[in-house]
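Every protein chain of the complex appears in place save one, which is left out.
Chain nomenclature is as follows: A and B, assigned in order of appearance, with residue numbering initiated at 1 for each chain independently.
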Amino acid sequence: MSLLAAHDVEIERGDRRLLTGVSLTVEVGDIWQLVGANGVGKTSLLRALAGLARLGVTGDIEHDQQRLYLGHAPSLKKTLSPLDNLRCHPACDIVVADDVIFSALASVSLAGYEDRPVGSLSAGQQRRVALARLLLSPAPLWLLDEPFTALDASGCDWLDAQIRSHVSGGGAVVYTSHQPSRFGSLQQDIDLTCHVC
Amino acid sequence: MWTFIHKMGSPPWFFRFSGTVVKWLLPLTLVLLAVGAAWGLLVAPPDFRQGNSYRIIYIHVPAAVVALAGYYVMAFAGAVSLIWRIKMADVTMRAAAPVGAVLTAVALVTGAIWGKPTWGTWWVWDARITSMLILLFLYLGVVALFEAYENKTAAARACAVLSLVGTVNIPIIYKSVDWWYSLHQPASIKFTGESAIDSSMLYPLLLMIAAFYCLFAVTVLLNMRAELVWNHREAGWLQQLVREA
Partner (left out) sequence: MSSPADMANPLLFFFMVVTLFPLGLGPDPERLSTMAPGVLWVVALLSSLMVSSKLFASDYEDGSLEQLAIAPYPLSVLVLGEVTAHWLATGFLLAVVSPLFGVMLGLPQHGLGVLCYSLLLGTVCLTLIGAMGSALTVSIRRGGLLMSLLIIPLNVPVLIFGTTAVSEAIIGGNPSTWLALLGGLAMGSLALVPLAISAALRVSLDN
């Protein structure tokens, strides 16, 4: 049972057709990278795969209910602390215990920052808080939009390790990035320039 | 029936079909308007109370009736677009909105023109005119919402949601304004009385209403054709049609 199956997807934005004929099947253990120049439609496609964008998307997209999507925006309330933000997933389907959050934040090198308002953290730190969600969510499928942005070298290494351990532990990842392939033989690419209209 | 609607969803088919319709509907509209206007403005007898100034109702009432109906047409097209994702329904909705807005404005202006000689003021807050004013806001809202969105497909969808909510609300609005008016109505004057209308005045009125419906249909179809021409200006079928003409 694949985690995500997309067949012949076409993406239109307004009156412009962005992409056509995109097909993709994500199985457990896969890492997929959506590759392409700026503006080709990577984010639009990822949003369509996540089920966020519905307008102008034709084709079949089937996915598991449980998926974690991290977009460009960190999805954090600026006035709340990381602890409060992570305690309850925005949809509140899981409430996470505090000590789990503490260890997650420690893992992203933000131990000690749990109670500061998120608005007072730097962009990189906010991105790390958002990424801490990866440790707290049970979803097997991760859809990450430019996850390596605003991360320093150690942050990138951390994320790299998380992705590897996630896919070897029964999950899968689809991500977009401007950086060249990081996962070598482990990952498969979709070059969107082949699907541009 | 179903295949007909399905075919209408295809731009080239619709374009050809609407071309034929417009070809006979446009002259019919003009004829109806001319006959109705002549009958109402010249032939029908003057009202014993209002003299000749009442004749403006031959424009005011049809405009008001069709403006209200037009909103339902627009909302229906929006519903079709939302439920069945037919792009042509979007086009219909976009074409109908400004036409409806203009008709509402015409109804309001002619209402004011009627008011001046009849009751001495340009504007009267009576139930029907107030409801018309709110209808104008509803129309303008749809038009403005459409213009404000960048992604025009999203714009159409948003307008569909808005006009559907408006449709459910319109009867409530009209009823509540009616009650509002009857509660605050000054005892002596009744501004829009339901006086029995003589058949010599009724028939031209009905004719004008029919004429305005045709006018609405023609204008919306022409709008839709213009929109299709613009959207599909590069498409093969359109270029071929142009070449044939």
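Observations on the model:
Operating definition for what follows: a contact is a pair of C-beta atoms (placed from the backbone, for glycine too) under 8 Å apart; a residue touches a chain by one contact, two chains touch by 3 or more.
As the structure is a computational prediction, the values presented were derived from the model and not from experiment.
Within the full complex, the residue among A:Ala5, A:Val28, A:Leu55 or A:Leu186 touching the omitted chain is A:Leu55. Checked against the full complex, the candidates B:Ile57, B:Ala95, B:Val177 or B:Leu221 give a single residue touching the omitted chain, namely B:Val177.
Screening B:Leu28, B:Leu145 or B:Ala210 against the full complex identifies B:Leu145 as the residue touching the chain left out.
By the touch criterion stated above, the residues of subunit A touching the omitted chain are 50-56, 65-67, 69, 71-80, 89-91, 93.
Residues 82, 134-135, 137-138, 140-141, 144-145, 148-151, 153-155, 157-158, 161-162, 164-166, 168-169, 172-173, 175-177, 179-180, 183 of subunit B touch the missing chain (whole complex, contact as defined above).
By our rule, only the chains that are shown with their structure count from here on.
Every residue of subunit B that touches subunit A in the complex is listed here, in rising order: 150-154, 157, 231.
On subunit A, the positions that touch subunit B within their shared complex are 12-15, 55-56.
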